[in-house]
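The complex appears here minus one protein chain, its other protein chains still in place.
Then we have chain A:
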């Protein structure tokens, strides 16, 4: 007997008898003999629950985690505080053991929560519509390129080199097979190099794609880039850090046509890179070009407010090969974590988090600058910044690790032109004491 399978010997006999067969094997006789599996899988188990827990604890115990070290690493995933109510809510079986809300009468919980999530993301980004979530920041960025191509009937996008290298890598994969051309443009003092963009922009370009704050943590001048894009009939696509939007102007107000981003910072644990969620928000004009699920408000037969999946004629289960995207399962529960987080932090809390990040990051930058690290860019930054280390970053990070710190991202692999470039993230979780010790250890490496 198995604890997840209820069939007793008598149950099976009764069921076989009802079917008029002697053995369950008869139900598998239509599988051709040459492909029938006649042996057991060579996989471990079965393990009793307590043995499984010990095994899993042993594996987990081999990992250093953010609960027992101080993390100054960001580069797309951030060690933000997550209130305990987030896990309490998403641990309710009514949420996590439900399917996609195709039957609205018995899915109002999920549907309304997504509607609230959509409303909050639209507030932060200043956009008209957002969907119920995408896989992550990278894939939402890539899908937004297709939206822009479809809306402008053009087949080329320009992408900033100061966009997260993971996002650019995913963009390259997605576009390569779809026949969309990607041309990259450079950065100057850590920001979009407008002259380079001007040289590459023409009426074949569907969109200019940027990130702000960008991979270097630098805040981009969205309004100027939007104006440039629109002057040639191209769109502006911005990938944004949602925490930063508590302090930074909503991209929608500055002319962005599509705003995407990674939602991890909104109440999702680091999880070794996933699951998190991507968000994708757009102007009203692009409503019917949106990929994925969208929840809309309506009324029932008795006039009561209710919520449904709407505009489904865009989607794969209706439109098949003509759908705006193939996305089906998204990251709904992670988006719910985002909604609970945004509800808990609220209007003031999210600003407070953003201000803490901003002040602590600037304090850390100032202190490191006093110890022989040079600021790479003078442009304004939010919670992440690039320093030029006096020696290879790897060596400094190794020293820090020995002292219980996870050091910043080593830019040497992706940005060899920034010699000894060190990308450091400071969230609200870092205390002054941690920053001072970090600075002390890193500064001790400068000789």
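Here is the rule we go by: a contact is a pair of C-beta atoms (placed from the backbone, for glycine too) under 8 Å apart; a residue touches a chain by one contact, two chains touch by 3 or more; residues count from 1.
Simple rule for what comes next: contacts and distances are computed from a predicted model.
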{"item": "Name per UniProt, for the chain absent here [options: \"Acetyl-CoA C-acetyltransferase\", \"N-acetylglucosamine transport system permease protein\", \"Probable glycine dehydrogenase (decarboxylating) subunit 2\" or \"Na(+)-translocating NADH-quinone reductase subunit B\"]", "value": "\"Probable glycine dehydrogenase (decarboxylating) subunit 2\""}
{"item": "Selected residue (touches chain absent from view) among A:202, A:231 or A:431", "value": "A:431"}
{"item": "Chain not shown: contacting residue from A:202, A:231 or A:271", "value": "A:271"}
